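What follows is a single structure, and I will ask about it in a moment.
Excluded from the complex is one protein chain; the other protein chains are retained at their positions.
What follows is chain A.
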Amino acid sequence: MSDRNDVKRYPGLGALSLLFFVYLYAPLAVVVVYSFNENRITGVWTQFSTKWYASALQNDALMDALKTSLIVAVTATVIATTIALSAALAIIRGRDLRFRRVSETVVNLPLLLPEIVLAVATLILFSLIGLQNGMLKLIIAHSAFCTPFAFLPIRARLQGMSLDFEEAASDLYASRLTVFRRVTLPLILPGLFSGAMLAFLISMDDFITSNMLSSGGTTTLPVYIFSLIRAGTSPELNAIATMLILASLILATIALLVASRGERDHE
């Protein structure tokens, strides 16, 4: 590979790729570094301080927004993952090919359409049927756009799975429910887990839909952050951003690790 005359090698690609990864991570590092700046003005460094973390953790509005986000995300994740699991089982195991194809497109539709269009469309629907409950509005909308993110890992896991185990269990007179609970579910657990994690992250991160549907009492975390950004960059905001970036990195890493381990099992 390091052979200079290797025809597959293009000169300068290594340096270019290194630059690319710097480009990918430097902006995040900037936020992290400035979150430890004692000065109130983000760009002017005075000295190292963790005081903005203390003030962020004592911010009641932030904690309320976090609570709203968590309630919406957990509920939406449970709904989306359940629906995605049932859809994936039906699509992989079902028989009618045409119906399965159309259904798969429908499940993945939120990935194909611009979110802002879906957001205003749901806003109109909810106002027409007079749905007032802010939390319920958010949960319904989030469940819908989280479903494909839960669906794809589960589907990938199911697709690589042999039917033999389930058939063996059913030949041994296990009921359908037992087969599902004792054989199918444990086998697809990694896909289920990473799907749920990704759905949770997508819900926690969402701004466009939440901003459109949120009302007084149901401000989610990104909507709250948006209002902070609108007020100007601040070190406390940098501290909040740093904590959230870290949380996302950890959750995404776990989800991706589980998913890749699941893939390795297949090989």
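The criterion applied here is as follows: contacts are C-beta pairs under 8 Å (C-beta built on N, C-alpha and C of every residue); 3 or more make two chains touch, one makes a residue touch a chain; residues count from 1.
The working rule: contacts and distances are computed from a predicted model.
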Quick one: the chain not pictured, UniProt calls it what, "YlzJ-like protein", "ABC transporter permease", "Xanthine dehydrogenase" or "NADP-reducing hydrogenase subunit HndA"?
"ABC transporter permease"
Could you tell me which of A:L16, A:A54 or A:L185 touches the chain that is not displayed?
A:L16
In the whole complex, not just what's shown, which of A:I71, A:M135, A:M161 or A:I245 touches the removed chain?
A:I245
Which residue, A:A65, A:L118 or A:V258, contacts the hidden chain when the whole complex is considered?
A:L118
Suppose we count only contacts with the excluded chain; which residues of chain A make the list?
1, 7-10, 13-14, 16-17, 20-21, 23-25, 27-28, 30-31, 34, 41-44, 79, 82-84, 86-87, 89-91, 93-96, 99-100, 103, 106-107, 109-110, 112-118, 120-125, 127-128, 140-141, 143-144, 147, 163, 166-167, 170-171, 176, 179, 198, 201, 204-205, 207-208, 211-212, 222, 225-226, 229, 233, 237-238, 241, 244-245, 248-249, 251-253, 255-256, 260
